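With one protein chain removed, the remaining protein chains of the complex are shown where they sit.
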Amino acid sequence: MVVRTSSSPSTPTEALRALREAAPLTQCITNAVVTNFTANALLALGASPAMCDIPGEAGIFAGIAGGVLVNLGTPTREQRDAAREAVTAGTPWVLDPVAVGALPVRTALAHELLDARPAIIRGNASEILALAGSGAGGRGVDATDSAEDALDAARSLTIRTGGTVAVSGETDLIVDATRTARVSGGSALLTTVTGGGCALGAAMASLLAVTPAFDAALTASVIWAVASERAASRTRGPGSFAVAFLDELAAIAPADLDERVRVDTEVTR
Amino acid sequence: MVVRTSSSPSTPTEALRALREAAPLTQCITNAVVTNFTANALLALGASPAMCDIPGEAGIFAGIAGGVLVNLGTPTREQRDAAREAVTAGTPWVLDPVAVGALPVRTALAHELLDARPAIIRGNASEILALAGSGAGGRGVDATDSAEDALDAARSLTIRTGGTVAVSGETDLIVDATRTARVSGGSALLTTVTGGGCALGAAMASLLAVTPAFDAALTASVIWAVASERAASRTRGPGSFAVAFLDELAAIAPADLDERVRVDTEVTR
Partner (left out) sequence: MVVRTSSSPSTPTEALRALREAAPLTQCITNAVVTNFTANALLALGASPAMCDIPGEAGIFAGIAGGVLVNLGTPTREQRDAAREAVTAGTPWVLDPVAVGALPVRTALAHELLDARPAIIRGNASEILALAGSGAGGRGVDATDSAEDALDAARSLTIRTGGTVAVSGETDLIVDATRTARVSGGSALLTTVTGGGCALGAAMASLLAVTPAFDAALTASVIWAVASERAASRTRGPGSFAVAFLDELAAIAPADLDERVRVDTEVTR
C-alpha cells in the first residue's frame, strides 16, 4: 500500500534550524578536486567542516565528529585506510561511491565499506546501479542513467545497509526501506560546477548530526534545490553560479525550505 | 622554405564545435593546487573531466578517456605510478612538465615519460628549455624566458616525440615538425590566477579527443586568449577574473574563435 502526500514535510525546516544551532563538526574524507568547495559549502550552511583523512587520526576524529563523509573520488592509499578507520567509529556516515563500477580499487573499497552500514549512500543513478550490482557503473561523475532507473537498486541497498539511499538526478530520489521521496526543482547549472554532488553528500553528513538519515538526505536535497534555483536566477555562467550558490547556502532561512520545491513522499507499508 | 599565412585558420571553430558535441571524457593527473579550477574549466568548456590518478585505476581509465593530461606540479608517489600507467594506454596525452629542470623527482619522471611520446607538451619557455636540455629550468611555474627563446628547444622536442609543443607566454607558440603558429592577445590577468596554464593543458587534452595534436594545442590557446580578454574587460582583480574566465569559457561560441585573436602560422617544408 502506498500513501502519497504532495505537501512538503516540515522536517527540512527543523533540520536546517538544528544544524545552524549545533554547527556540527563534519569530517570529510573526500576527493582532491572538491575539498575546497565542500568545506566552503559546509561553512556557508552553518556546519564545521574538517578534512581529517590520514590513518592514525581519521578514526579518532570520527569519534568526535557529528557526521562523517567518505567520498571515493580520488582514493589514495592513505585515504582508503583513513576511511576504514572512520567508518568504524560509531558516528553516522555517508558513502559517496564516485565512479564505482568501472574502476576496481574504489569498487572493492565501496563493497568493503558497505559492511560498516552507511547511514546514507549518495550517488548518481549509474553509481547506485553499479554498487547494487545491477549496472556497469558510470564513466566518472556523470550519470548516464536517470534517477528513477535506480529505484530498485536503491531499495535493495537500503535493505542491505538498513539506511537511506539518495539518488541525484534531475529529480532526486530519497529511499529507505519503506519510503520514497522525490525532490524536484533546482538548477542544471549545478552540474556545470565540479563538486556540486560531492558537497551535497557532505551536507547530508552534517545533517546526520541533528536528524535521522532519511530526513538528513531529504533536507540536503531540498536545500540544494532551493539554493541552486536562487543562484541560477542571478548568474551568467558556471563561475559566477558557484560563487552565488555559496552565498545562497548562507542566506537560506529554515523557513525557505517549506516553499518553492516540490517534495513527494510515498510510504510503502 | 617558409610559407607564412596571417589569416586565422578555420580549425579552432570546428574543433570547439566538435568538443561540445562529443563532451570527451578527459583524464587529468594533475597537481593538488589546480584540480578544482581545471575541472571547472573543462566543464565550462563542454568536456567531461575526471581526476583519476591512483595506481590500479589510472591505466584503465586512460583506456576509456578521449584524452589524458599528465601535469607534474605536485607529483606524489602514487601520481607518478598513475602517470606511468596512463601514458601507456594508447590514448593521446598531454605532458605539462611543471617546474622541470630544478627539481630532480619530476625531472627524472618527465624524461622517462617522453619515451611514451606525448601528443602535446605544454609549458612555459623555461620548462621547455629545461626539458630539451638547453636551460636551467624554471623556479616554479614562472617563466623567466620568453616563449620565442624556446622555439629551437620546442622544435627539438617535437622531433623526439613526433608530437606538438606549445610554449605559453605573452604570445603562445605552437610548434610541430614543420609548422609554427603564434597566438597573441589574451590578458595578463590570467597569470595572476593559479592554474591558468595547467587548465590550458587540460583543455588541450580534451581537444585531442576530437582533433589532431597541432590543432588541439592551437585551438586551446585561441580559446584561452579570447576568454581571458573577455573576462578581463569586466573584472577588477584576480578573484573576479577567475570567476569571469569560467563564465566566458562556457559562453564562448565556436564562431568567436575566428575573430579577435591573431594567429600566424609558418610552414617549413
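As written, the chains take the letters A and B, and residue 1 is the first residue of each chain.
Quick note on the criterion: a residue touches a chain if its C-beta (ideal position, glycine included) is under 8 Å from a C-beta of that chain, and two chains touch if they have at least 3 such contacts.
Being a predicted model, the structure only gives us computed values, none of them experimental.
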item: Sole residue of A:Leu25, A:Val87, A:Val175 or A:Leu257 that reaches the chain not shown, by the stated touch rule; value: A:Leu25
item: Hidden-chain contact residue, picked from the options A:Leu16, A:Val70, A:Leu246 or A:Val263; value: A:Leu246
item: Given B:Leu16, B:Ala65, B:Ala99 or B:Leu113, the one touching the chain that is not displayed; value: B:Ala99
item: Which of B:Met204, B:Leu218, B:Val243 or B:Val263 contacts the chain that the document leaves out; value: B:Val243
item: Candidate in contact with the missing chain, chosen from A:Ala18, A:Ile54 or A:Ala116; value: A:Ile54
item: Residues belonging to chain B that touch the chain removed from view; value: 31-34, 36-37, 73-77, 99, 102-106, 139-142, 192-195, 236-240, 242-243
item: Residues of chain A in contact with the chain not shown; value: 25, 32, 35-36, 39-40, 43-44, 48-54, 56-57, 60-61, 64, 76, 78, 242-251
